[in-house]
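Encoded as structure tokens, here's the structure I'll be asking about.
Apart from one protein chain that is not included, each protein chain of the complex appears where it belongs.
Moving on, here comes subunit A:
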Amino acid sequence: MDQLPASYLAPDIVLSARNVVKSYGNTHALKGVNFDIHRGKVTTLFGENGAGKSTLMKILSGVISPTSGAITLDGKPIHFANSTDARDHGISIIHQELSLAPNLSVRDNIFMGREIMTPTGVNFAEEARQAQSLMEELEEEIDPLTPVEELRLGQQQIVEIARALSVDSRILIMDEPTSALSASEVEVLFKVIRDLTGRGVSIVYISHHLEEALQITDYAVVLRDGNITATADAKDIDLEWIVRNMVGENFDLGSPPTGYDFGEVALSIRDVSVAGALAGTFVVDHLSLDVRAGEIVCIYGLMGAGRTELLECIAGRVPKIGGQIMLEGHEVSRLTIAQRIAEGLALVPEDRQRDGLVQTMSVGENLSLASITNFVRGLFLSTGLERNLIQQSIKAVTVKTSGGDAPIGSLSGGNQQKVVIGKMLATNPRVIILDEPSRGIDVGAKAEVFKLLAERAKTGLAVVYSTSEVGECLSIAHRIIVMSRGKIAAEFSADATKEEIMAASGEAVVA
């Protein structure tokens, strides 16, 4: 780089990356990326999973070094030795995965590694005071002395954000900061972001919630397959533009499958409750629901509405209080998870890393895990039968992989999710329950997953899925159930509007 491009000297660019390449062996995560962060503005990076967003952010925050390329900060070339070095230059990052110590208090987490010291030790009073004011800024009623493990997920994310705010950085990178936040919390966060940009802080924002990101951003940058495909001023673009540049084509999450009649009631829940954390409270409150064979039901609700608890209770993970769970007319609530799977009731859990996949096993071993007893001939497994199933599954759920022997970690998030779904479909269920099947996967994979479910529904499978994105309610579902505080707040048919659904969930409609 002997001649600097003009934009290096542009006053409103605080940090810029030029021709950044990052290679892992033969795979190129970034293929010569030019990226600018505008001073005092929000720059949003859009892209599917595996497009290279996180890699680029890790390079900008000093977590990893680029294979080649240049980074300039305030017009001067710079090289970050590590993330502490980057932080000393005023760049901090809120990672997608929470990095809190659950046993420590909010205060201790915020000041972890940067304790305010006095000659006699840590100045806990001052730390608590600052933590308190950060909580007030974020409009969250959390006592700084509360252990983080006692907070719900959304509040933990708030703590993570507070920690990044406490550093006083010039550039703040937010990688999926709102994945666990409620709509009102997102609004507060956006207010804080506006406040920060007003003070000259530059924000880099990454989110799978495209509409939400579009509200806050000033500049949009789209990354696809390690290349920047489009850059634009936010006022010139719309959702469709982003999606078109992200996936390279128009996308459609599908519509409810038609042309057949629903069968008998496959799953019937009667008056079921699940106990809450506090004695006498219910996270699922005397709820009843019927799902017929071939029907697709979407359960929409905010974080904490009780969706996950309801679904895990049906699958046998969480004990219920009272009521009945009937599968094709048989009571299943006394059965273990394994027995329920054998009866035809399968759950695809919300957190695929924690509950869905065995990371030490191959793609094929993960796919066959739930149906493994079907391949036992005499004492031993029939490898031929198992291999057949694995190949069928890979084809049926369209997993992009080099083969069944590939490690599960080599797959992108969307393909991993397909493996989890394929694993449960291999048990030939009558009812499949999916908890946030689209969480953390890109639009393309989302559409494929929904298409797959719609096809299975046509063959008589009853499908129940939950989501926290209203756009996903209005895709393949025949019926939309809105949950709020453990109860069914409303029920809609497929022709409902987003506004109706959001209003019923108790969510303020973000204009």
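We take it that contacts are C-beta pairs under 8 Å (C-beta built on N, C-alpha and C of every residue); 3 or more make two chains touch, one makes a residue touch a chain; residues count from 1.
Convention: contacts and distances are computed from a predicted model.
The chain not displayed here is annotated in its UniProt record as "ABC transporter permease", chosen from "Aspartyl/glutamyl-tRNA(Asn/Gln) amidotransferase subunit C", "Homoserine O-succinyltransferase", "ABC transporter permease" or "peptidoglycan glycosyltransferase". The omitted chain makes contact with just one of the residues A:12, A:195, A:331 or A:405: A:405.
Contact with the chain not shown here comes from a single listed residue; of A:122, A:145, A:239 or A:358, that residue is A:358.
From the options A:71, A:151, A:267 or A:441, the residue with contact to the chain not on display is A:71.
Contact with the chain that does not appear here is found for just one residue of A:104, A:167, A:230 or A:372, A:372.
Between the chain not shown and the residues A:107, A:170, A:292 or A:423, the one that touches is A:423. Mapped onto subunit A, the interface with the missing chain covers residues 1, 18, 22-25, 65-72, 77, 79, 315, 317, 336-338, 341-342, 347, 349, 354-361, 365, 368-370, 372-373, 375-376, 379-381, 383, 391, 402-403, 405-406, 423-424, 427.
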